[in-house]
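Of the protein chains in this complex, one is absent; all others appear in place.
Right after this comes chain A.
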């Protein structure tokens, strides 16, 4: 049985919108888990990069 078999016909399960409700929370949590430290790194990067124009 493929993963697409258990999805509503309008949206395949392998897209965030088509994921079962229980999985949507897991998808959001996992993306925040990796997104938050990445956002911190990007913020620090932008702070440093602006020195090129102000330094």
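Quick note on the criterion: a contact is a pair of C-beta atoms (placed from the backbone, for glycine too) under 8 Å apart; a residue touches a chain by one contact, two chains touch by 3 or more; residues count from 1.
Here is the rule we go by: contacts and distances are computed from a predicted model.
The complex includes a chain that is not drawn, and of the options "OFA family MFS transporter", "histidine kinase", "Phosphate transport system permease protein PstA" or "Fumarate reductase subunit C" the UniProt name matching it is "OFA family MFS transporter". In the full complex, chain A makes contact with the omitted chain through residues 1-7, 12-16, 18-20, 23, 26-27, 30-31, 33-34, 37-38, 40-42, 44-46, 48-55.
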